[in-house]
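Below: one structure, written as structure tokens.
What you see is the complex with one protein chain gone and the rest in place.
Chain IDs A, B and C follow the sequence of writing; residue 1 opens each chain.
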């Protein structure tokens, strides 16, 4: 990977809040996997009398996941629950790798790394509960959320400031993209687009 | 526009929190455009298995948008997403200008200004993400929300204290109406109405 | 009304946070009217493509309104919006007075007072927006919520600490019941019930 040595101001703003160790870990991520409930959502489960009615995602997270994919980073969703709603949202975001009903997340992460020819140090995972522990303990970049129990988030290398479902995933995407010098290009594109329109 | 030189106490309360530069920018707004997800909503996307089920708006925002229209300021909604729900809410609020599926918001803002014979300094825009950047950088009054990534909201001239979907749009409307001396009339009307009923 | 002169500890806990003037106003309330959106709810409006899908009420508020009714205080709901959902919830709570589609809330409050042979000093109203102003300025006990614009809540005699839809109405009920010495009876009943079961 060709990484810029001097950060763009937007990336510097993000990196300034991170330790060198976290930046180095985020810099190596080639596959980023996310738990769903409590991470991509606020953990709330909406039930009607026939079971789960809906899930609540976040538009900031959606944009972040798209920026990751456009930057060539593989995005995966790995969840213990099952249902058609997540597949619908993932399809809209163009996320092809969606593993549902997974009991052993560590094994799922290993398989993912192998399929993509990555070492575990090039894999990131963001989770919030005991079922996520083994995966968090194996990956190069382990991320968590402030709504997780403290005994989970303390295992992570990095914890978002926004809670799950309110932009935590976007924050995680921004950290990885900034560490890899891949965020500023979207600002430059935006500026070019603007110039194109003005001139 | 005839603007009062001495502010009504209600307007003074709002203006006291603003810099002279922000007041001057808000004073010139003749068209105010808003992004939808994250601004008019809290950015949450409610999905069932067939896609987006609903959107969550705010009654304070609705009243603010009505006060803007009644004051002669043109209100527009510009969003990258598409769907029938927004049209339904906009119709209820009497907002005629609703542009959905917009990729280039800067271009949409320019077209809007031209159609209404306004300069860009007379246009305001409130947004929360990278897709909003080019529009925010062009308009006379650029507004954002505290739930936006910091690298977006720092581009804005003014950021609401309430998050999107919890009254951020109403705060923005109040700022514009107060800067233009157009908010107090609704208090006077309320007082007159009350007198009429009492006497 | 026979009011106790020495407060029960539970009532003292509530009254300790109130000024003598607020206690005196709350003590006189015989009819308490509430706005709906932003007061009995958090102001969020859930829209599908055919309009409002649902409203979100709070179980604490529901219990508070029941305690008010059981204590002989008349409860009314007065809202500018219209729809079948509010009627459904009000029926469940046994609230007979529900006025929807009301533009002039001050007039609605006056009519209510007259029908029940009360003076306006014996009426309370809780609201959060400009449409509520004239009513708030007329009643003996004007209450508001922290999510209201500051220029509205500053008109009120008392503002709840919890926001609308999260227990603001219950807080208001507790204030009135405590000021009237009518809250502790529910604790005594609970204690009696417990004794009955134990012995």
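As a convention for this text, contacts are C-beta pairs under 8 Å (C-beta built on N, C-alpha and C of every residue); 3 or more make two chains touch, one makes a residue touch a chain.
Small disclaimer: the values here were computed from a predicted structure and weren't measured.
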| item | value |
| --- | --- |
| Contact set of the excluded chain (shown chains only) | A, C |
| Full-complex contact with the absent chain, from A:74, A:106, A:159 or A:180 | A:106 |
| Residue among C:18, C:60, C:97 or C:155 that touches the chain left out of view | C:60 |
| Residue touching the undisplayed chain, where the options are C:43, C:140, C:165 or C:181 | C:165 |
| Which of C:14, C:29, C:156 or C:172 contacts the chain that the document leaves out | C:14 |
| Interface residues of chain C (partner: the chain not displayed) | 10, 13-14, 53-60, 62-63, 67, 83-85, 87-89, 92, 165-167, 170-171, 174, 186-187, 190-191, 193-194, 197-198 |
| Hidden partner interface residues of chain A, rising order | 37-38, 42-51, 53, 81, 104, 106-107, 110, 128-131, 133-134, 137-138, 147-151, 154 |
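Note that in this section only the chains that are shown with their structure count from here on.
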| item | value |
| --- | --- |
| Chains touching both chain A and chain B, listed by label | none |
| Centroid comparison with chain C (C-alpha atoms), farthest chain | A |
| Cα-centroid distance, chain A relative to chain C, in whole angstrom | 44 |
| Numbers and ranges of chain A residues touching at least 2 other chains | none |
